[in-house]
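All protein chains but one are shown at their positions in the complex.
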Amino acid sequence: MNTRSFLKQLLRSVAAPVDSARSAERRAREVIALCHALVSERGEVSGAALARDVLAAYDTLPANAFKPFIDLLAKDFSPSPMTIAAAAAAYALDPSPHNLVTLQRAVEPPRQELFRRMNVAPGATAALVDMRRRLLRELKANPDWVGVDADLEHLFGSWFNRGFLRLERIDWRTPALILEKLIEYEAVHEIAGWKDLHRRLASDRRCFAFFHPALPEEPLIFVEAALTERISTTVAPLLDPESPEADPARADCAIFYSITNCQDGLRGISFGNLLIKQVVHELGREFPRLKTFATLSPVPGFRAWLTATVRDGAANLPDLSGLNDESWFADAGQVERLRPALMGLCAHYLIAVKKNDEPLDSVARFHLGNGARMEKLNWLADTSRQGMQRSAGLMVNYLYRLADVEKNHEAFVREHEVVASHELKKLARESVLAPPADRA
Amino acid sequence: MNTRSFLKQLLRSVAAPVDSARSAERRAREVIALCHALVSERGEVSGAALARDVLAAYDTLPANAFKPFIDLLAKDFSPSPMTIAAAAAAYALDPSPHNLVTLQRAVEPPRQELFRRMNVAPGATAALVDMRRRLLRELKANPDWVGVDADLEHLFGSWFNRGFLRLERIDWRTPALILEKLIEYEAVHEIAGWKDLHRRLASDRRCFAFFHPALPEEPLIFVEAALTERISTTVAPLLDPESPEADPARADCAIFYSITNCQDGLRGISFGNLLIKQVVHELGREFPRLKTFATLSPVPGFRAWLTATVRDGAANLPDLSGLNDESWFADAGQVERLRPALMGLCAHYLIAVKKNDEPLDSVARFHLGNGARMEKLNWLADTSRQGMQRSAGLMVNYLYRLADVEKNHEAFVREHEVVASHELKKLARESVLAPPADRA
Amino acid sequence: MNTRSFLKQLLRSVAAPVDSARSAERRAREVIALCHALVSERGEVSGAALARDVLAAYDTLPANAFKPFIDLLAKDFSPSPMTIAAAAAAYALDPSPHNLVTLQRAVEPPRQELFRRMNVAPGATAALVDMRRRLLRELKANPDWVGVDADLEHLFGSWFNRGFLRLERIDWRTPALILEKLIEYEAVHEIAGWKDLHRRLASDRRCFAFFHPALPEEPLIFVEAALTERISTTVAPLLDPESPEADPARADCAIFYSITNCQDGLRGISFGNLLIKQVVHELGREFPRLKTFATLSPVPGFRAWLTATVRDGAANLPDLSGLNDESWFADAGQVERLRPALMGLCAHYLIAVKKNDEPLDSVARFHLGNGARMEKLNWLADTSRQGMQRSAGLMVNYLYRLADVEKNHEAFVREHEVVASHELKKLARESVLAPPADRA
Partner (left out) sequence: MNTRSFLKQLLRSVAAPVDSARSAERRAREVIALCHALVSERGEVSGAALARDVLAAYDTLPANAFKPFIDLLAKDFSPSPMTIAAAAAAYALDPSPHNLVTLQRAVEPPRQELFRRMNVAPGATAALVDMRRRLLRELKANPDWVGVDADLEHLFGSWFNRGFLRLERIDWRTPALILEKLIEYEAVHEIAGWKDLHRRLASDRRCFAFFHPALPEEPLIFVEAALTERISTTVAPLLDPESPEADPARADCAIFYSITNCQDGLRGISFGNLLIKQVVHELGREFPRLKTFATLSPVPGFRAWLTATVRDGAANLPDLSGLNDESWFADAGQVERLRPALMGLCAHYLIAVKKNDEPLDSVARFHLGNGARMEKLNWLADTSRQGMQRSAGLMVNYLYRLADVEKNHEAFVREHEVVASHELKKLARESVLAPPADRA
């Protein structure tokens, strides 16, 4: 009986439903046995067949076999410390290119070769990205998996090189299979169904995504933009499925109101920065009248920071207890009372509150890092439940001016400068938390 | 003046034609300066722009700047021995996954990140493949380049993973741009022009190639097949542009008469094995009547081996001096005299002459490694100049029987067994060079 | 001022919203003026521009301008009786090919040339198909429009020649724009929304449509099939969006449960017959295990015929008053009582009740004309409101056996033979309405 026949029989034997922890572990070991066979296979033809077997076996693993499977991947497919020690010693004596290559080979876990070989099977790229998604969810509880994660991230860094991605427009002509995924993935402003989605793809909107040739039906990241006649300062009209369609030919402004990373398994492989820049180019070409490219973005860390600041007893804070009433924004009196303080505090939070020299707010970090300018703070711009709970209803327009993007980007990267409008800087300066010197 | 403006100006300054060795070196250093800027760039947006600059500058390097450029790549972008030593020491003390990841990062040359970043620029994948092609031509003379080569090979191994390749049929509907490259690349039986090519793509022929999504107009490897009514034993009718077209529906045999690797820069990244197997599947689906899949292949090392064997004074050799006359094959008497000896010697060469336990003949190694069977030796099968000089006019049919491919492949890989037909084994056994025991 | 400038100005002047009957008529006359200009234009370049103008003007006609517009088309663009009389006289004297061509040209209304010229404008084909749709809705009330209708039908007969249509599979990869139209058009079993549609496009279903190159996003006709393990006798499981997906590889039967003509404007240009036959071929190729191809079809004229028959006091009829209670099918006693009578009556209706020698039932005519065999009558097969009201809950399987299709088709076309199974014929023979001789 040759190897593959044996393995096939083995595979069949495990197809029966098994659920106990012990049987799960046995199932995991069986897949790992196939993995060993694949890594040691010398021929490509048998290798391709084995890769399919591994994938098929992995796909049918019960949920509770995932942990033992990754445990074994982490344990069995790591490089040999002895081989590494020898190669490191040789390199230490003579750091020649040849010895370096030997050392590199010694430290590369056989797992990487395993993953590369698995990838020959149809559907394997998607399966591996999904494997890392599941792995990342439990990485904290399984610190030994860090090597498996590093191997997958290393591979994905090569495979999903941005030079291989294609920017594609998403509209009502896009296959339903892909549109359905937008509904599923959208992370900023939930899509309520096909009708909501249809409105977001109407003639006064644009949606673009990056795709990889090996995952032609999986958007990696997508951005939604509205073409408007002036800069949007509240998000509700953009999200209303019943809003009338505007004439895109009259628009002078493109508002990016949502950007979503779709693949958790590709964490650390970033594409977002290039996406916005490419989309700005595409829109500028299609609509030469567009003058302003800006986001309408949440301030997701503002309320949490504010709560902590109040709790820590910061000086000069006005009375913010009104915020405890969830519907304060519907009370005109409260609104009037809270507005000056919150606007100032939020501007201060965005511009002056830092972590490791960079803004604490993750959205601010993202857009400033892209070369955008923090342009305008909008009061009661998002009164959805989430908008109130995270951003106190505030939203920011980040401005993308192509001529300044690189300059802004460098100022941020090198000097950690928060490039902001005069108006926002003034608001921050006049905030109760600003140093007295600023307020002079 | 910001970095990119400076770099652009620098780039412009070097655009003037310069040719001396000194100026070539200066040009190389200038591109390397851009490479350093690219590797240390933190922003993706500027990174993408820099990647274009690097590529543009590299593309305009004069020929004599290539060596200094690769020299600098080898020298400047290698990892730091001290960092490696520290990481290796930490790992030696505690071979934890975390320390392994740290060591892996320490040994990865910044060059790899450089190449990954360059790849963002349009056309970069092709430029990098071409860079390795040029590098390989001069690698022997520049042993220090081995690290650069290893980095490119490592990257290409990930990028050109067979899971990302597409099998595509090549026919008269294929863009001329691609067809032109077949004419250029064909390595086994030269294509004499468009008319010759047209015949090879007619209805009784098939041609397939692997493509990578990032090089959509560059075949990586291609194979040519003829659909015939019985197994071909001479190659001339297959190559004759004037031969009448046969009815493919009546064919029972597919003869692979040429297989060409197109990209020298991808040496070591093999696809050929899978190509033949996939093509056998495709053809079987299109023409269910096909029963035999076989090659008609040269024996490229036969004459060289024979010459060496004669020179070394092997025992029992008949008089082969007739071979010295280049046109012996046109002399019926010579043909009759030489045939039994050459057939036996060639069978012996194919089956019994080894190097490291594997057949000395490269074509035999390739097809046996794919799981084919050495089926038939054909006398005066290729009387072209090249065919006579390398193979003494002999050609072999290697047989691909899908049911046996894996079994044959394993026999070859594990036991180095040369799977051959009885007829061929008998020829070898009866050859003058066979051990007397065999000849019994 | 040249013609087009004048016409453009005229067009602009009519852009204001006007609604009264008088202004509607003026608007119609203005578009007709453009039509006259288009028909008399000698240059193609100006003609193309004018065609766009006509289309734009027609598109903005208010609803109440449609009637005056078609009235004018009928009146102004008809051929000249005098010219016809002269040409007919010449032909009567000498029926030469030349005189025939002259007569043909004389009788062709300038409208046809108008429509052909309009078609140069982007979107015109769709607009003309829609024009006929609207025209047909009011044709009875406007008998003078018969010439306009005949011209459009004549053109569409050429344009939508079946040789120009493409059969395309519709699935979840199809653009949403097209899927949305299936929901809108489906005429047999209403599609309740995206979820319902998704189920109908799942792996155990197939949907195919004919498209015309000039209307790439408009299905002309589509058919839905379910792949099942035996012939379906009730429709509810096929229509249940929650039904589990079956394994198509195990299916031996394809049930066509819906076929919808999408374009009312193409009435009289039939494609349905070829659609089913081509789909049978496609399915047979994809699933060689399929043995049975059959429909599950309503008997839409049965109840109406039955009501009329009762009203006319046919002899021998049993008591059918139970049918008056809409929910009789939920009353086991009624069901038992009515079953034998209704099954027999329906078989009689299908096989023996004729109009012009052909079955009265339109669905029966369609499938018999396609070469299908009336196979099986299914009791309580469709208890939806529509199914009960039109077909008394009964459904028929029409069987498509490729080997018999032509023979059946000819028998039907020549002899008006209703090709039916023994079982159905027996049912009909034993029905109370069958001639006593049959019942013997």
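Think of it as A, B and C in the order they're written, each chain with its own count starting at 1.
The criterion applied here is as follows: contacts are C-beta pairs under 8 Å (C-beta built on N, C-alpha and C of every residue); 3 or more make two chains touch, one makes a residue touch a chain.
From a predicted model like this one, the values you see are computed outputs, not experimental measurements.
Trainee: Please provide the labels of all shown chains that the missing chain touches.
Mentor: If we consider the entire complex, the absent chain touches B, C.
Trainee: From the listed residues C:H198, C:K277, C:R365 or C:R401, report the one that touches the chain absent from this view.
Mentor: Result: among the candidates, C:K277 touches the missing chain.
Trainee: Which of these, C:R116, C:R173, C:H198 or C:R267, touches the one chain of the complex that we don't see?
Mentor: Of the candidates C:R116, C:R173, C:H198 or C:R267, C:R116 is in touch with the missing chain.
Trainee: One chain isn't shown here. Among C:P68, C:P175, C:G265 or C:G371, which residue touches it?
Mentor: From the options C:P68, C:P175, C:G265 or C:G371, the contact with the absent chain belongs to C:G371.
Trainee: Of the residues B:S23, B:S96 or B:T174, I need the one that contacts the missing chain.
Mentor: Touches the omitted chain: B:T174.
Trainee: Please give every residue of chain B in contact with the chain that is not shown.
Mentor: Given the touch definition above, chain B has residues 172-177, 179-180, 193-194, 198, 217 touching the missing chain.
Trainee: Can you name the residues of chain C that touch the chain not displayed here?
Mentor: Here the touching residues of chain C are 2-4, 42-46, 48-49, 74, 78-79, 81, 84-85, 88, 91-92, 95, 97-98, 100-101, 103-104, 107-109, 116, 119-122, 124-125, 143-147, 150, 154-155, 157-159, 161-164, 213-214, 270, 273-274, 277, 369-371, 405-407, 409-410, 413.
Simple rule for what comes next: only the chains that are shown with their structure count from here on.
Trainee: I'd like to verify one number: the distance from the centre of chain A to the centre of chain C, where each centre is the average of its C-alpha atoms, in whole angstrom.
Mentor: Roughly 49 Å separates the two chain centres.
Trainee: Approximately how many whole Å separate the CA-defined centres of chain B and chain C?
Mentor: Roughly 58 Å, centre to centre.
Trainee: Of all residues in chain C, which are in touch with two or more distinct other chains?
Mentor: If we look for residues of chain C contacting two or more partner chains, we find none.
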